[in-house]
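Here the complex is missing a single protein chain, while all its other protein chains stay put.
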Amino acid sequence: MKPTPKLQPDRTTILAFGAHPDDIEFGCGGVIALETQAGRAAHFVVCSRGEAGTNGTPAQRTAEARKGAALLGATLEFIDLGGDAHLEVSVANTLKLAAIIRRVRPAVVLAPTPAGNQHPDHAAVGRMVRDAARLARYGGIKELKRRPAHAIRQLLFYAVTLEAEPAGVPPVLIDVTDVATLWWEAMAAHRSQAKTRGYAGLQVARATMHGQRAGVGLATPLFPNDPLIFESLQPLGRAARQF
Amino acid sequence: MKPTPKLQPDRTTILAFGAHPDDIEFGCGGVIALETQAGRAAHFVVCSRGEAGTNGTPAQRTAEARKGAALLGATLEFIDLGGDAHLEVSVANTLKLAAIIRRVRPAVVLAPTPAGNQHPDHAAVGRMVRDAARLARYGGIKELKRRPAHAIRQLLFYAVTLEAEPAGVPPVLIDVTDVATLWWEAMAAHRSQAKTRGYAGLQVARATMHGQRAGVGLATPLFPNDPLIFESLQPLGRAARQF
Amino acid sequence: MKPTPKLQPDRTTILAFGAHPDDIEFGCGGVIALETQAGRAAHFVVCSRGEAGTNGTPAQRTAEARKGAALLGATLEFIDLGGDAHLEVSVANTLKLAAIIRRVRPAVVLAPTPAGNQHPDHAAVGRMVRDAARLARYGGIKELKRRPAHAIRQLLFYAVTLEAEPAGVPPVLIDVTDVATLWWEAMAAHRSQAKTRGYAGLQVARATMHGQRAGVGLATPLFPNDPLIFESLQPLGRAARQF
Amino acid sequence: MKPTPKLQPDRTTILAFGAHPDDIEFGCGGVIALETQAGRAAHFVVCSRGEAGTNGTPAQRTAEARKGAALLGATLEFIDLGGDAHLEVSVANTLKLAAIIRRVRPAVVLAPTPAGNQHPDHAAVGRMVRDAARLARYGGIKELKRRPAHAIRQLLFYAVTLEAEPAGVPPVLIDVTDVATLWWEAMAAHRSQAKTRGYAGLQVARATMHGQRAGVGLATPLFPNDPLIFESLQPLGRAARQF
Amino acid sequence: MKPTPKLQPDRTTILAFGAHPDDIEFGCGGVIALETQAGRAAHFVVCSRGEAGTNGTPAQRTAEARKGAALLGATLEFIDLGGDAHLEVSVANTLKLAAIIRRVRPAVVLAPTPAGNQHPDHAAVGRMVRDAARLARYGGIKELKRRPAHAIRQLLFYAVTLEAEPAGVPPVLIDVTDVATLWWEAMAAHRSQAKTRGYAGLQVARATMHGQRAGVGLATPLFPNDPLIFESLQPLGRAARQF
Partner (left out) sequence: MKPTPKLQPDRTTILAFGAHPDDIEFGCGGVIALETQAGRAAHFVVCSRGEAGTNGTPAQRTAEARKGAALLGATLEFIDLGGDAHLEVSVANTLKLAAIIRRVRPAVVLAPTPAGNQHPDHAAVGRMVRDAARLARYGGIKELKRRPAHAIRQLLFYAVTLEAEPAGVPPVLIDVTDVATLWWEAMAAHRSQAKTRGYAGLQVARATMHGQRAGVGLATPLFPNDPLIFESLQPLGRAARQF
């Protein structure tokens, strides 16, 4: 792991994990834009350089990721968990992720869903982040002792494809209408991926569908790993039903 | 339907439906207490007088419901949908509930879950409130034309028993620790029901279990009918995982 | 029930049920277009005239439905099951639908899904069509004796909203890219509904999303009521995964 | 991996994976028979020689598998993924399977379901084939660069036991009545397994049950990994309901 | 309701409900045989005379039901809930069933599953028996006051078809191998139904499949409505896994 940029950890920092250089932008780029525009810090951890993809060299993919993160106002680091298409669920990799959680000390963690029927790297990162968020809290793990234990406030999963949405689990929706242009630019930063696949169009179609059911332009679905807890009914905002 | 108390409808009013005189207190009394203590209006609609129960006369049950509502700071009305143990899902009954929604104009509606394996009156009220919340929005229903259409902000289901919790659907938790005494008193107001059943103890055991997993004393699980929508990640508060 | 147009029943006729004048066009208009353009007969049964809707008079809605059906090359009849927002699941209504199935003798029946969390009329029609397709096969039902029993080949449910899609059940997708313009025109025929709601846009967003995952422009999801049976693997066509 | 027989890859080739020498015959032997009798090529990849089983030596099991494949008109190869009862989900093993998919270039892939509660080797093969079918499409994986990327048309899971059928997911049924004798012979080729277990009888009971519900003699349930996509309603054939 | 035979209620009586004259024999006839051969009383309540069926007159169906019950050692009564294919879920019908439960005072109640995708009469009886078992316990229902309240020990659902088995819910299996002949004879008593449908064969295929997975000849799956409770692990017998 290379030296990483210094962060100003506080109780609102967002930490987003992606398996490939474009996952975060495609899965939850609009949500990140909302947070950073409101003045909160966001940090991206990308677990490969896309070297197994059909298009784009690792150097290109790295540059695209840097551009995407910069557009969204997020800092970025790359880590090596075995390489693109080679991410394997293991305790050693999970502890690497837990160490990052301890270092960044985020309030909210975003990761791909652990659903089985998607790119195996996505599921692997999702499962390991879920476990890492637990292990970061435990006091006695020797590989993590360099830094104090940290309990995140929430783990939210994002989906890059419809198949990755967990069946039967209702999402929470984040209204990203106001940041649509910025989200699109962050996706478009991944130019090498635009040639052969309609990923960005897929995301917009998904967000349009969720948005229209909620009476807004675009909404990103997120899947909380744990029940949300509130002090009253007021913060629940409103529900999505318009039809 | 008798004349009902005048309400000051605003965007924070809570409207809670119960099949029997004690359902609201047992299923979500703590949540109501939180809302009314914060100065928001709550109104209860009870759909029978408990006349089919093993214990308590309708007169006793009515008095107990009035006492429970008063303790929680809520107004109360009784309606007749066929009588205790005789509630039937029908369009006519559903429209009665929709008319009440139009009259009270609540932000949030609370109702028993429509899960099948519970007292059939609970499921009937849950299903009809769900449909009534839709019908209250439609402009052309002649039985409802007396009052303007109204779109609620959210429908949240409460469960009176574990079986009534919808399988596989994560709840949102409301921290009711600070109103534990008041919640207990509101349940205890239903003295006729205390003789033979441990309902109140069941609720406290459920709330203790949910609370402990969230690191608080007592938490009430609620089940949103529709995905929640937020403007950013910040209002989500925190997640429940402590173990 | 008024006199209805004569049909040429054969083994490929499609019979589509809708609760309201626009349900069929919105939920599966593209699929109907594919079938009728291939020379197969389609017949629509609409169970209300939209008289409870916010916009449009029954006369307007009736005219719009006629225009939509005509555009799609389908015949159309209206039936009365209690009126818009008043459809109730009952044996009498179910037998009316079964009688229509016996008269039309379709190969394939389309109906709204019976999912609970949608307009209650949609769920009511879905449940009753499902039961009616069974009852149409039984020889001894006296209300149906006027015509010989009929076994349909398949019952496929369509969804008008995302909430109406049955959770966890994979759809079959129908590629409607080639009939996109006609589908859009059929939806647009319901002009009174275009004023305040983005129904057509919602359908296109849903179809775009399903289409993109399958590598086609637009795809309509349908939900078979029963397992499909094939003589070999060849007719299965191809699967939807592109991402 | 030893040299394997040359195949004539075309758009109809079937590639079936099994964890043990008899899995394919028991789980989907009838389906294979239908395909090969129609002139399509089938190739079996067996991932162990059954050396951990209670009955039969690896040599016997190998010979039985060859006989079973020959009866069904399929070619056969064995691969080594760690040995019977030792199959482990890993990227290296998954890439071995992906390389086979690239070499054989099948239209349809068959594999055991990835359901957890069955012989762990079955689940391991199911999960790895699912991932391998994705990885075979990606252009940049260096272990796979020897051959061009290949996108299969569908991945269908077969179940060897009832527990292996994914809960709540409707199967597609393949009518194997006409090849019942050949299917039985292919199962019977695994003579060493006939001594102590009623596997063949279990399969026939399952196929009888599925067949009778569909009005045919015997039907094999298959579970598509992805939604099926069709150009119209006609290829859907008919649905299974007879009762 | 006609006069019904006197029963000797005790803590082991079985009360089985069927929608049609043959449902009980087909769905759980073997289980009944086990109980009556062990000296326990069984009583059948059949809710129609099969007058809507394709084959058999009501008189024939009545005689067949009497023969089936006699073979199984059960007493039998017919009740009228609207007639075959006309059973409707209503409070009035549910209270009729609750009154029977109070009269018979069974330990165990058997009923068809309430699954939606089956003959609507089956689902209607299943749902109403589930509710009736609750209402029979409540002290204040005036229609039931003739007899004292009664709490059954368990409600177990049986399935007549595979579709009627609740998805994702594990059954308990009852080993009916020793009563196979008697079960078959009881099914065969329904001669009018044997002409055109393979119901009995379907049941035997289902029971063979469940039996083989448990290492016995034939097993009937039953679906408890509520969790089972035991005093220790010993009465749990053994689990079904043999493969």
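By written order: A, B, C, D and E. Residues from 1 in each chain.
In this section, contacts are C-beta pairs under 8 Å (C-beta built on N, C-alpha and C of every residue); 3 or more make two chains touch, one makes a residue touch a chain.
In this text, all values refer to a predicted model and were calculated from it rather than measured experimentally.
Although it is not drawn here, the omitted chain touches the following shown chains in the complete assembly: A, B, D, E. Within the complete assembly, E:156 is the residue of E:41, E:141 or E:156 that touches the hidden chain.
Although one chain is not drawn, its touching partners on chain E can still be listed: residues 12, 14, 31, 34-35, 38, 40, 108, 134, 153-156, 168-175, 210, 214, 216, 219, 221, 224-241.
For chain D, the residues touching the absent chain in the complete assembly are 50-55, 82, 84-88, 116-117, 119-120, 163. Touching the omitted chain from chain A are residues 90-91, 94, 114, 127, 130-131, 134-135, 137-142, 149, 225-226.
Convention: only the chains that are shown with their structure count from here on.
Annotation of chain B and chain D: jointly contacted by A, C, E, touch as defined at the top. When you average the Cα atoms of each chain and compare centres, the chain farthest from chain E turns out to be A.
At the interface between chain A and chain C, two copies of one sequence, more than half of the residue numbers in use are shared by both copies.
When chain centres are defined as mean Cα coordinates, B lies farthest from chain D.
Put simply, the C-alpha centre of chain D and that of chain E have 39 angstrom between them. Chain A and chain B have Cα centroids lying 36 Å from one another.
Residue positions 225-226 of chain B are each in touch with at least two other chains. Contact between chains, using the touch rule, shows up for A-B, A-C, A-D, B-C, B-E, C-D, C-E, D-E.
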